[in-house]
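Below you'll find the structure, written out as structure tokens, and then a few comments.
The complex appears here minus one protein chain, its other protein chains still in place.
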Amino acid sequence: MSEPVMKRMNIRISGLGGQGAVTAAHLLAMAANKMGKYSISNPFFGAEKRMAPAESYARIGPEKIYDRGELVFPDVIMIFHPQVITMQKSYTAPFYSGIKKGGLVIINSDADLLTAEDHKRLEDDNVSVYCIDATTLALEIGKTELSTNMAMIGACMGATKVVDLPSMEEALQDRFGKKYVASGGTATLDEAIKKKYAKKEQLLQANNDAIKRAYAMSDEWVKGSSYAPAVYETA
Amino acid sequence: MSKEKIQLSEALEDIMPSEYQEMVATATFGNEDRSWKDIGSSKELIEQHSLCAGCPESIAFRYILSSIPAPEDTVFVGSTGCTSLVFPMVGVQNIHSLFGNQNAVASGLKRALKVRFPDVNKDVIVLAGDGATVDIGLDMTMQSWFRQENFTTICFDNELYANTGGQESGLMQKGFVSKMAPMGKKFEKVRLPEIAFEAGCHYVACLTVSKPNRVEKAIRNAVYVAREFGPTYVQLYTPCILEIGKQSMEGLDEMKDAEAIGGRFVMKEFMTDEVKEFLKEKDAEQKARKKAAKAAVSA
Amino acid sequence: MEQYVVKPGPEAFLPPAAASMGIVLPDPGEAHYEGRIIDEEDAYEQIARKLLGAKVPTIFPGPLVLWKWNEKAGKKAEAIRELANALPARLIPMADYRPKYPKIDPEVEINPNHPNLTIWHNKIDACIFVGVHCHQANLALKIIRGGTDCFTIALCAQAGHEDACASFRDINVEKIKKLTETVKRLKSEGVESQALPFTQIKMTRAGRVA
Partner (left out) sequence: MNKKVEPKSNKILVSESVNLGEEGLKGQKVTDPNVMMFESEREPNFLTGSEVIKAAIKRANLDVMIAYPITPQSEAAALIGELFAEGYVREYFRGESEFAVMSQCAGAAFGGARVFTTTAGPGTLRAMENFPMWAGSRLPIQVCVTCRGINSPLSIQPDTLEMAYLLETGMLVWHAETAQDLYDWILGGFMVSEQPDVHLPLALCCDGFFVTHTKDTVMLQGEEMCLPRYDPYRSPVPCMDMECPPIRMMRDPFIMKSNYISYMTHASWQQEIHAAVERSRKHTLPIMNGSLIDTENVDREILIVASGTAVSQGREAIRLLEEEGIKVGLVKIKSIRPFPTEEVREATANAKTIFVPEFNIRGWLAREIKAILPNNERVIAGPHVAGGMTMPSEVIVEEIKKGLGIKSATMDRRG
């Protein structure tokens, strides 16, 4: 029986400062690490600024990863904020620049923000687009916009299966359950979200719930789509 | 190093140069009350110097080296200039690193010695010219005071860059015509003693080296206070006879003129009240020691 | 390119550092002779023969043994004295590393900044460096190789000196004594000292004796 193994998946996250794009990349990489996969994650290296364009990258694969720096040619792109597309709050244009053939774009939006030309170019390269209203989902479940990144992580996981839910739960435990070294801005946001919940467990629960709900939705979506991540066939 | 460690290996003592045999036998290591008065009756810690004949810096060196209370546990940090020509000849370990970074080097040195010898007073003393202290190194001079580093800074103030041939310096008098100040210096002599006190030095003295008693007292005070309280600063007028056009024998007169009433170097001292009390106690201790020593001799 | 050999000079206006010519220091248990790694056991005899064959063999003890800054230093000084007596060899101290001013007396001391004055003046053809800080020893050894024909030997307490013509490493009191024993054994086997007659210069606080 041949067991397919997922090839390297390079994920680029574009959002706005304060949305948790860096945390999302770290969580994906940490979960992959827990599954025994190789992974690295890094932020876009710039000054930390609220609401300024922010990017982060997670690289996950079956063998050791050496690639460093900005991800110019990603397999998956996640857009955390509609303004990345509508107001060009991004360092690349168009936002899907560099996407590989057969790739996937996940957008936090309930409306189609792409022009006809965008659709044409993406279709030509066989790139799938999945829109999910992650912010609304976050408000429903976590009662705060700060959980948007969790919903987006869930959406990515449901569509790509790059990491599984139990590993993500462990990664969340590591990230929010223990003392964590974060830079100034991230530390402040960590405090803000912790204050929102009486107990650490409640925060973890809300995050987990947001991830699971989005996972279920995108899992449903991917069944009806032509998207399939690249795999190696192994013996 | 304890005085007991400053000794020669017996098996090779008889081939050691005379100056070292004499240093081990008669230098005043280990005597806390060593003094400029020992000059002549004991081996000095300065062997020879390559300064100009009659240079007041050479006098200052002799007074300072005979006054420091614990040469066996003292490390000097110097800087580029005439002083660095003398340092290899001195019987105390010393560092030359770059021009102007002496107070930074001393900060690291003092802290390392504190880490390595927590139970010993290892005295660190910076000795540099006015260019190094006030111009190129001013940042590091003052930052070491802000940080309250436990060492003494001594500045040989000759009011110009001597070693490079007499250029304008921050401690030069206003109006003095020199290289790089061809129309005369345009701004006042920097008031570093006052600045030092404001910057956190617990004891500050400014004087000439014409009177050995005064130099000795200022140096001892500065070292003792640096051990207990924090940074201390001593500024000594050591005129460059060469660059101000004086003869070898005229250095002393130049200093005496400068310290006369109305001169630039009338002796001044700044210290906190706590330090004043502390130094009074130190004086009393020294007197008691001397009295006891005298009694022991006569008994 | 031919393998570099660390031979006595005069080699060049500015001879290269042996390490830059591919000479590697011995590992523990080894020594080197002219840049070739040899067993430490063999080094005793080779070096003892070289010293016995010299006309003006001289030992330059440095500050680390001249000063009794610890017990070991005092014992090393004794062992060095025994070696000097056994050969016999002159003792000329390297008391410190300062550039002396205005000049040194080359009969009574050697200075790392101008060692050749002492080598030339006394016509020293084989010498031992011992108790000199490694950096200062290497400076002097290079300068000597550049301008004199003196065969240099290092008894190094650390990693040894590729700039000497021959070098021990990890030297201690026992090893110095072993070298002395080797000298004595060779002499008893008939190897005669070629040293020219000399009187060891001695110093007091007042100056030179005799």
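Should a chain be cited, it is by its letter among A, B and C, assigned in written order, with residues numbered from 1 in that chain.
In this text, a contact is a pair of C-beta atoms (placed from the backbone, for glycine too) under 8 Å apart; a residue touches a chain by one contact, two chains touch by 3 or more.
The structure presented is a predicted model; accordingly, all values stated were derived computationally and were not measured.
S.K.: The complex has one chain that is not drawn here; which of the drawn chains does it touch?
M.R.: Looking at the entire complex, the absent chain's contacts are A, B, C.
S.K.: For the chain not shown, which residue from A:19, A:33 or A:90 touches it across the whole complex?
M.R.: Result: among the candidates, A:33 touches the missing chain.
S.K.: Which one, B:10, B:32, B:139 or B:253, makes contact with the chain that was left out?
M.R.: Final answer for the missing-chain contact: B:139.
S.K.: From the list A:41, A:90, A:109 or A:207, which touches the chain that is not on show?
M.R.: Result: among the candidates, A:41 touches the missing chain.
S.K.: Using the document's definition of touch, tell me which of C:31, C:66 or C:79 contacts the absent chain.
M.R.: Of the listed residues, the one touching the omitted chain is C:66.
S.K.: In the full complex, which bits of subunit B touch the chain not displayed? Write them out.
M.R.: The list for subunit B reads 1, 5-6, 23, 47, 50, 72-75, 77-78, 84-85, 87-98, 101, 104-117, 122, 139-140, 143, 147.
S.K.: If you put the missing chain back, which residues of subunit C would it touch?
M.R.: Its contact residues with the unshown chain are 1, 4, 14, 16-22, 24-25, 27-28, 63-64, 66-67, 69, 95-99, 101, 112-114, 116, 133-136, 138-139, 142-143, 146, 158-160, 162-163, 170.
S.K.: If the missing chain were put back, which residues of subunit A would it touch?
M.R.: So the residues of subunit A touching the missing chain come out as 26, 29-30, 33, 38-43, 45-47, 65-73, 92-94, 97-100, 125, 181, 183.
Keep in mind that, in the parts below, only the chains that are shown with their structure count from here on.
S.K.: Could you run down the chains that neighbour subunit A and subunit C together?
M.R.: Chains that touch both subunit A and subunit C, as defined above, do not exist here.
S.K.: Looking at mean CA positions, which chain is nearest the middle of everything shown?
M.R.: B
S.K.: Suppose each chain is reduced to the average of its Cα coordinates; what separation in Å results between subunit A and subunit B?
M.R.: Whole-Å distance between the two chain centres: 65.
S.K.: Report the inter-chain centroid distance for subunit B and subunit C in whole angstrom, where each centroid is the mean of the CA atoms.
M.R.: The answer is 39 Å.
S.K.: Considering subunit C alone, which of its residues make contact with at least two other chains?
M.R.: Residue numbers touching two or more other chains: none in subunit C.
S.K.: So which stretches of subunit A touch two or more other chains?
M.R.: In subunit A, nothing touches at least two other chains.
S.K.: Across the complex, what residues on subunit B touch subunit C?
M.R.: Its residues touching subunit C are 1, 5-12, 14-18, 20-22, 25-26, 48, 50, 88-89.
S.K.: Over in the complex, which subunit C residues touch subunit B? Could you list them?
M.R.: 61, 65-69, 73-74, 76-78, 80-81, 91-93, 95, 98-99, 101, 108-109, 200-208
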